[in-house]
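One chain of protein is taken out of this complex; the other chains stay put.
By letter and in written order, the chains are A, B and C; residue numbering begins at 1 in each of them.
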Amino acid sequence: MRHQLALQIGPVAFRIGSAWPEPLAALARLYAAYPAPADDICDFTVRLEPEKPWRRWIRPSVAIQGDYVLPDAAPMALAHGLLAAEMGMNLQMALGQKRFLLLHASSVEKNGRALVMTGESGAGKSTLAALLGERGWRLMGDEFALLDLDSGNLWPFPRAISLKNGAIAVMEGEAPAERFGPLLEDTPKGAIRHLRPNEAAIVGMNQCARPALILFPRFGADCAARGVGQAEIFMRLTQSSTNYVALGGAGFDALTGLVRSCPAAAIDYPDTEGAIDLVEALWSEAA
Amino acid sequence: MSGTDNEKAGIEAFVPSRRTVLVLGAAAASTVVTIRPALAQTAGSVLNCEIPVPGPHAAGSYIAQDGSTVAAMTPNAHPPMMRPLRGQEAKALLQGSVPPGVNPSSAQAYANYIRRLQSGMSGFTCYASLQMPR
Amino acid sequence: MTAAPRYIAEHRDRVRAVELDGLVVLFHETSGMTHIVAPPAPEILDALREGPADAATLLARLAARFAFEQKDGAEAVAARLAELEQAGLVRRT
Partner (left out) sequence: MKEGWLNRDAPPSQRGKPGPVRAGARQLVDALRDPENFQTSDWSGLITAARAEQLLGSLAFRLEGRPVPERAASILAGARREAAQQRTQALWEAEMARRACEGLSVPLILLKGTAFHAAGLDAAVGRSVGDLDLLVPRARIEEVEAALIDAGWERIKPADGYDDLYYRRWMHELPPLVHRDRDRMADVHHTILPPTARPTPDAAALIADSIAIDSGVAILSSPDMIVHAAAHLFADGDLAGGLRNLWDIDRLLRQFGAEPGFWQVLATRARLHQLTAPVALALRLSARLFATPVDAGIAGRARPSDRLFEARLLARDNWGRPTRPLLRFAFYLRSHWLRMPPLMLARHLLVKARR
């Protein structure tokens, strides 16, 4: 393709081809410190192409193509090309990942043990992981957690953190300006700004961790935690995995193994500071 | 089985005691839940999607109040939408509000059309992703 | 009068079962599907593995092992069998 970029993120390598230079220039800046795939072999291919041939120049409109596509995907404005590239990579993971059990979850690590947070979108799992990643934890990923089918360990997948709306200001107070991507306004999901994980997260992108605690965060009136039955944890995790069914028996063994070995709790929190305290308290109990 | 000591529980696993009460459940109850592929939730959160009303399988049809597609110009039915609904607009419709650009008197019919989408029809993956709590 | 249908359960070797506090998670190798089942579904599968049975025979087998509190046992067992058949864990002979 006319413009190309290859990225290694944790154990997964992507190549992104684009009809325009701008999305890849933005992507290269955002992922400045990331290595190129060591062996030049990529798991997934993403293509950013004009929706119709003439839409390369006239009202440029970016269609997300690649190894795996969704038929209902709507094209995006060229100004949101960076977001299109990110969505393209997410889509490959959601539809095409078959090497690991993929959980739609954020994860952070301490002392070789991982805290996994999953739940409804917008419940703040991404922001919580981003904050913890600036406060003594190693960020493993804000969107996807990869469970190894043989060892039961969790692989890091430290993509750029996708901050939406209110979370942008929260993180602007935590991380230096040079780690932020451009502010993308009026995207289909509102305002979005990407944040590159810190050096510890990038340097540690090949270090697995043992899952030690699963949390299901949710905004609520007060800080509260309640236990969750194992069958319910199992059910919730299958619903947060896009490839559980496709992996067959290997997915069943990995997921039941995780549920049986790992305590879990549902937590409610009114604000992020309260959430951090609650998470730290639950973590010391579990440790 | 609470209060049973371990040894006894071990034996009972092999020779169930007559004292163990088994609840057979009501005829209408459900005791089997099958795990279904959960593509939609994640796909919806990672991708911008849209729903044509109606989809290409019924292009040009009108939408009846119950959401079914009917012949063009059918009385009391609503004309097709000129452009596909964005994910957020569809969500608003389903929640009973009328997004900008949608004729309020047609909103309910369009919402019903979306509710009737089935797997394999254009817009279904988008609709399914909207069904997931966000 | 038509004979009541007789059912058999999927063989134990084709079903991986993991108990998760009170419920059982099953991976059905033949279908590749995962089911979460609550009592009395696991007990019914076990009882059916003694051999094909119609709903009445099955109820008798269960009664030999468990006590019931409810009266409409036959109706409930028939409903459970229908669910398990739909899931493919039991089938008619």
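Throughout what follows, a residue touches a chain if its C-beta (ideal position, glycine included) is under 8 Å from a C-beta of that chain, and two chains touch if they have at least 3 such contacts.
Everything numeric in this text was worked out from a predicted model, so none of it was measured.
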Shown chains in contact with the undisplayed one are A, B, C
Sole touch to the unshown chain from A:Ala246, A:Ile267 or A:Leu282: residue A:Ala246
Per the whole complex, from A:Cys42, A:Leu132, A:Leu184 or A:Ala231 the residue touching the absent chain is A:Cys42
In the full complex, subunit A touches the hidden chain through residues 1, 13, 15, 17, 37, 39-43, 45, 47, 65-68, 96-99, 245-248, 250
Contact residues on subunit B toward the hidden chain run 34, 36-37, 57-61, 68-69, 71, 118-121
Subunit C positions in touch with the non-displayed chain are 29-33, 86, 88, 91-92
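What we mean here is this: only the chains that are shown with their structure count from here on.
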So the chain most remote from subunit B by C-alpha centre is C
For the pair subunit A and subunit C, the C-alpha centroid-to-centroid distance in angstrom is 41
Averaging C-alpha coordinates per chain, one finds the centres of subunit A and subunit B separated by a number of Å equal to 25
Contacts with two or more other chains occur in subunit C at residues 33-34, 36
The positions of subunit B in contact with two or more other chains are 33, 35
Subunit B partner, complex, touching residues on subunit C are 33-41, 43, 62, 65-70, 72-73, 75-80, 83-84, 86-87, 89
Interface with subunit B, subunit A side, in the complex: residues 64, 70-74, 76, 87, 90-91, 94-95, 104, 120-122, 143, 187-189, 235, 238-242, 244-246
Subunit B residues touching subunit C in their complex are 16, 18-35
